[in-house]
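As you look at this complex, bear in mind that one protein chain is not there, while each of the others sits in place.
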Amino acid sequence: MSFNINEFIDTKTLLYVALFSPLVSSLFAGIYGASPKKINVGVISSLLIFLSFLASVGLFLHLYFGGSVVNVMMMDWISAGDLKVPFGFVADHVSVTMMLVVTLVSTVVHFYSIGYMEKDKGFNRFFSYLSAFVFSMMFLVMSDNFLGLFIGWEGVGLCSWLLIGFWYEKESATWAANEAFIMNRIADLGMLIGIFMIYWTMGTLQYDEVFAKISSVPVDVVTMIAIFLFIGAMGKSAQFPLHTWLADAMEGPTPVSALIHAATMVTAGVYLVIRANEIFSLVPEVGFFIASLGAFVALFAATMALVNRDIKRVIAYSTLSQLGYMFVAGGLGAYWIALFHLVTHAFFKALLFLGAGNVMHAMEDELNIMKMGGLRKVMLGTAILMLIASVALSGIYPFAGFFSKDKILEVAFDTQHYILWGTLWLTAGLTAFYSFRVVMLVFFGSSRYKDFGIHPHEAHGFMLWAMTPLAVLAIVAGLFEHQFVEFVTKILPAYSFSEQIHETIGQLVIVTTSIAVTGIVIAVFSNMFREGLFSNAFRGNFFYKLLDNQYYIPKIYDEVFSKPYRELSELFWKSIDLKIVDATVDGIGKCLLSTGENTREMQSGNLSLMLRWMTIGLTILLLSAIGYTYADSILTLLQQGVAH
Amino acid sequence: MDHILSILIFFPAIAGLLGFLIDRQSIKPYVIAVASMEFILSLYLWFLFDSNQIGMQFVEQGNLISAFGVQYLIGLDGISLFLVVLSTFMTLIGVISVADDTDDLRELLLTLLFLEMTMVGVFVALDAILFYLFWELSLVPMLYIIGAWGGEKRIYASIKFFLYTFSGSLIMLVGMLYMAYLYYQASGTWSFSLLEWYRLQLPLDYQLWLFSAFFIGLAVKVPMFPFHTWLPYAHGQAPTVGSVILAAILLKMGAYGFIRFSLPLYPDATVYFLTPIAILSIIMIIYTAMVAYAQKDIKQLVAYSSISHMGVVILGTFALNPEGITGSIFLMISHGIVSGALFLLVGVIYDRRHTKMMDQFGGLASVMPRYALIFGIMAMASVGLPLTIGFVGEFLSLAGFYKYSHIMTILATSAVVVGAIYMLSAYKKAFFGKITNPENSKLQDLNVREYFSLVPLAILVVVLGVYPKPILEPIDNSVKTVISLMHQKAVTEEAKKIIPNIKMNLGEEEK
Partner (left out) sequence: MGSMIISLEHYLLLSSILFFIGLYGVIVRKNLLMLFFATEIMLNAVNVGLVAISNYYGDLTGQMFAFFIIAIAASEVAIGLGLLVIWFKRHNTVDLDSLQSMKG
């Protein structure tokens, strides 16, 4: 079948539409930012995002049917010295994949938000921020140079700040917003250094030129570049030790969590590794480090998810854990697999969050899953959607998660990193367990919410319909694996499995699936018969406390970084700046002043005093005249005295 | 327009003198008209400016004291052009922002016009004595503004401001006189003309002394750590318009002096002192940002943040490559706009509540959403978010310095973190949360006068952040001239190595 989108519309126009209609949407909603809720603002804004989605689809079709990569040079941005950075955009196979995911999830979330935010007084403002986020994210994935990527990178950071702190009257929300921004900034420092290095070693920041030159750069420099870029990725993708902001970011409205903190922004780090694969594949040591950190985070986050009682935080930790999976794949050089997991994860995780949003609404903003239970009776639609998402997350065939997650495990096994494989395998079991723990505690068992006088209700029908595309994709996306591989490996390196893996692949699948199923079974049975696995006795346990307090890391950060920083700042100001630096300056002034005060009597006009000073002055002059005249002989005398 | 620069310098002063004839009611429209004309004139200057031409343009020359070669020599290149435009623009904004019910309104506005003369004069003077004249003259109106319209401790603050910067400048004056003497020895004639001085190649030990003398005068003005302590007092006590001009333009004189005098005159000394100065800049960046974080008074916070940003400016200047110096000049302009706007914003809330303490506020976002929006834009520009004006200069400055030292740049780049910490926590304290203080619940959002002064700045912040090219390009060309001059003049191997050799046809300038 041949198809040429160019017959209908210019691809450059498509690219501009895809990029700028979210900006238009944001500005449009922004005009009404401070005015009372207008439903049309939400609708028009959502339609504009949908338009962006359609344009992305157009670009996808163009590439899928063999079209060439679309490059656009919009205008110059910064040029100074030899540095020339344009606003340049590229729609190649990787960025189009990202664009599709971003715009699809955004469209769903936008429509969903019309229902979710209906009672909020900041309705219009919300859509403005949300669309601004989409614009930044599109900028990030479509830019054809590192600095353009950085624009999007910071842009999503800004929007994330705005949206986490959307309910700015809540102390915890604004605190979390600032935490997220500042922690991301720490990582951005690394990213900026990486960009400086790229510029001074290769003299350009354009992807294609950098990648063309990178192979001639000394390995140690490439290593440093890769490390610094990855530090940037660690912040956005909330990898340990910069992970604490993600769980706190759940203070934002739930659609935000779905879009930003699950499907898109947090995967920017993974995108960077995939985009810069030419750099990372040159330094496998860094790749291995990335993979190891990824595996560690996968397990680390999953353990925290096990015990948490906040529905959104559990999902947030699960996101963290899944990002770890992606980094394992990226680090081990299986870039298309990382991208594949990124895509499938975006679908089912966004779905999960939106479902959680429905639950939250139903429960009047109650987040504690211990207070829920039996909700399937009142909200069957949401229950089914969340169940689909959870199954997909657990990696059960034939759901999307199965295909992508299994591939990552195979890669780990194939490259003989058995420890990584073991970690991920264990994590797969934990993932299945905590996902179903949430499902069971929320939708099954006795209706505990009745004790708290809550009257849950199902969300609007259109909100459920808005979620449906995600649900469908969460089920079927995995089946398009073959087409996906073919599409993205046009520019990404194809990962080829070794010979022997083909023989063991069947066994691997069985081993992985069995632990996932075991996890599910434990979760289901323990909840059905005992109302939760963790009895009260268990809660006193050291490990439970450790997990429940997130390994005490937030507390440690507070003690080790935040408080000393604050105290040091106070010290700098009150002790050093005021008492030393400024006091020295004032001291010089006071010294001069007191000299004047003390010597003013000399000029009092008192004759006898003046005579005395005159005598003193005369004596000094006389003595110095003598000293000066006989300086040589005095010195000789002194030297003789020393010699004796 | 043969004398456009002279007109630009003296028009506000003459208009200011005439202003004493105007009665109090119509003084504000009059001064706004004068400042607008001056601003339009500076825009016209920009229009006339040929960015492809190397060297100084619109040069005017006349003898003042011919026996000692003191001349009335003025001219302009890409570096000074935008500082002139910034001066006229910020003066206009400052004049607009002055409230009609200020005491002694006429005196304040006319003082601003005199101040404008000295600012433009500093940036176009090409004769050292003329430069020094305007440099010191600029202290007088500022002293008057702080001392007469300031807060409680205004006398202390203004005297400190004056004496501190004045004693620094005196040492610079000694350096200038010695430089002229050296020139006399080398050529047999007296001259204070910078263009003549540029041709003088000095041995390293002379350079070191002269550089140090200039450094003290300039560093106090910037202000560099540890000479910065006059600034928080001056800002803390100055009226809003005083702070705006002080932060937006007067501080830029110091950094401008480095680029105009120290770098091209003493390239070897510059390289010799590169590391200590870079360390001072890094201390400035991190230390003052932390001090800013500890502040309770929001105006003091902005004042300290200015010092922190000037640290990046100095670092960029001493990168000694086109990326860094162009970036630092751009950062001066962007910092002028952003810090000016931040001081205006602080003034807005001070006018309403007569306090600047952050703990008095909280929840302002719900009563003053438009104010919160503009403050947010400025805060983000100050933090250096891409696509705002703040990013371009900061990025270029740091990127430029990276070539010289990796470790120091990593330390200096922490500006992006420490800057975010104090700015965001201040924003959170003032704007987020619930309204706890009943006095804040009925605050008016921005009025027309405030819109007129703030909205142009907000627009500039975004427009120049997205499209900095019209400004970057002329600056870049002039900076390249300066750097190639430095490379040519350098006598030590070290300096030749660090200062890049940019091929430019300098011969044309002398023809």
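Letters A and B mark the chains as written, and numbering starts fresh at 1 in each.
By our rule, a contact is a pair of C-beta atoms (placed from the backbone, for glycine too) under 8 Å apart; a residue touches a chain by one contact, two chains touch by 3 or more.
Being a predicted model, the structure only gives us computed values, none of them experimental.
> Let's see if you follow the contact definition: name the visible chains touching the chain that is missing.
Per the touch rule above, the missing chain touches A.
> Of A:Ser215, A:Ser514, A:Asn549 or A:Asn606, which one is in contact with the hidden chain?
A:Asn606
> Among A:Gln483, A:Asn549, A:Thr615 or A:Thr629, which one is in touch with the chain left out?
A:Thr615
> On chain A, where is the contact patch with the chain that was removed from view?
Listed in rising order, the touching residues are 600-608, 611-612, 615.
As a working rule, only the chains that are shown with their structure count from here on.
> Using the average of all C-alpha atoms in each chain as its centre, how far is it in Å between chain A and chain B?
36
> Report the residues of chain A in contact with chain B in the complex, numbered from low to high.
Spelled out, the residues of chain A in touch with chain B are 33-34, 75-83, 147, 150-151, 154-155, 158, 161, 165, 168-169, 171, 174-175, 177-178, 181-182, 185-186, 188-189, 192-193, 195-197, 199-200, 565-566, 568-570, 572-574, 576-577, 581-582, 584-585, 589.
> Quick one: which bits of chain B touch chain A in the complex? Just the residue numbers, please.
So the residues of chain B in touch with chain A come to 160, 163-164, 225-226, 228-230, 287, 290-291, 293-295, 321-323, 326-327, 330, 363, 365-366, 369-370, 373, 380, 385-387, 391-392, 395-396, 398-400, 402-403, 406, 409-410, 413-414, 416-417, 420-421, 424-425, 428, 431-434, 466-469, 472-473, 475-476, 480.
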